[in-house]
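Excluded from the complex is one protein chain; the other protein chains are retained at their positions.
Moving on, here comes chain A:
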Amino acid sequence: MFKTLLACGTAGVALFLGATSAFAQTEINWWHSMGGELGERLNAIAEDFNASQDLYSVVPSYRGEYEESMVNTIAAFRAGEQPHLVQIYEVGTGTMMAAQGAVYPVYQLMEEHGNDFDPSAYLPVVTGYYSDTEGNMLSMPFNSSTPILYYNKDAFEAAGLDPETPPATWEELAEFSQTIIDADAASCGFSMGYAATWVGLENFSALHNQPFGTLENGFGGLDAEFSFNGETQARFWDDLKTWADAGIFMYGGPAGGPDSAPAFYSGDCAMYMNSSGSRAGVMANSDFEVGFGMLPVYGDVDGAPQNSIIGGATLWVLSGHEDAEYEGVAAFFDYLSSAEVQAEWHQGTGYLPITQAAYELSQEQGYYEENPGADIAIEQINLNAPTENSKGLRFGNFPQVRIVLDEELQAVLAGEKTGQEALDSAVERGNQILRDFQAANS
C-alpha cells in the first residue's frame, strides 16, 4: 500500500516538474471586451505574437462588455488577482488615470523595460486622449473609433436625391429626410446610437468647437466642471425633439441605441450614425448599397466642422507584477505597434489605424480604393488641429454622467423639458458626480 502511494507521489511530482518546464514561458494575462468576430481577431494577434518568440505567452480572456470588464478588473485588483493588461473603454480613462497606485503608466513601462519605443508614431488625436498634461502616454492605444454617417444609397435614389452626396449639415439632413419620407423611400429619416452622449453631445460639441467642460474638457484637473449646456447643444436637442415628432428622427434607446442599427438594416431609416467600428456589421447586415459620410454640423455655426473625437478602448497595464513579466508586456507592445499588425486590425474591424505607418501601409495596399468610405473616419478626426474643445474629454465617474445624459434626453423627447432645461439639469447633476469623484480621489 505504502509503496503504491510512494510510486504515485513520485509520478505526480515528475509530471508536475515536466509540466512546468514545458511552460517555462512567462505568462501575460490580457483581459478584454471583444466578443464575436472582434474577439477572434484579437486572439489571432495574441497567437501570432506567441508564435513569433518563445519567451512570453500572451493569454487573452474575454471579461464581458466594457463596463463589466472594468468592474471585474477593479474587483480583481482589490483581491490582488489583477491581470497584466486590460482593455478599458475611453469613458473609463478618467477613473483609471486617477488610480495612480493601480496603474503602471505605459510611457514609464516602455522607458524601463522596452527598447526605443516611439509614442509619436501614434496619431496625435489618439495619444492626446490618453496622455497626461505633460504629454506622457499613460495607456496603449488599441481600438479607437469615431462616429460617422452611414446612408442607404438605394433610398436616396428612390427619393430622387443624389446617392453620392450625403448631407453635410443638419439643415440638409432634415430636408433630405423629409424628401425621403415624402417619396415613401423609407419611413424615417435617420437614427443614431449614443444619441445623448458620444454622438449627440460629445462629438457634436467637438465638431462645433463648443466646450464640454472647463479646464480643457477635464484634461486640466479633477476640479473641472461641465459646460455642455451651451446654446448650440440646446438647439440640437430641441431639434431632435421636433424631428422625432415629425418622424424624421427615430430614437433608438439609451447608450448605444439598441434599436438604431436594426432600423437602418431593415430599410426603415435611411440614415444612421454610429461608430466607424460598426462598419463590418453594417456591411454584413444590409442588402442595399451603403454610403459613408461625415457627421453633419449646423451650417451657420462658425468654425464647424472642427474635428471629431474618438471612442473605443486602450490597453492599461496594472501594477503589482514581476519585472520579467513587464518585459513581456513591453515586447508585446512593440509587436502591437508594428504597421502590419495595426493595418490588419484596422482593415479587419473598421477601427481607426492608430499609427501613421498603419494608415500609410493601408493606402499602399490599396485598401481605401477597394473599400470606398473606409477612410472617412480618419479624415473627419484629422479635419483640423484639435482645439481645447475638440481634443477629447476626461472626467472621473463619466459612465455615471452618461446615464444622466441619457435620462435628460429622454425627458426632452417625452416633451417634459426643453433642450436647455435638460442640459442645465444634466450639468447640475453631472457636477455633483464630478465633486464626488474629486472627494474620493484627493
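Following the convention adopted for this analysis, a contact is a pair of C-beta atoms (placed from the backbone, for glycine too) under 8 Å apart; a residue touches a chain by one contact, two chains touch by 3 or more; residues count from 1.
Keep this in mind: contacts and distances are computed from a predicted model.
One chain of this complex is left out of the view, and of "Urea carboxylase", "Ferredoxin--NADP reductase", "sn-glycerol-3-phosphate transport system permease protein UgpA" or "PadR family transcriptional regulator", the protein name its UniProt record gives is "sn-glycerol-3-phosphate transport system permease protein UgpA". Shown as candidates are A:A263, A:L336 or A:L393; the residue that touches the absent chain is A:A263. Contact with the chain not shown here comes from a single listed residue; of A:A44, A:I74 or A:A280, that residue is A:I74. Although one chain is not drawn, its touching partners on chain A can still be listed: residues 67, 71, 74, 77-78, 95, 98-102, 244, 250-255, 259, 262-263, 266, 268, 397, 399-400, 403, 406-408, 410-411, 413-414, 416, 433, 436, 439-441.
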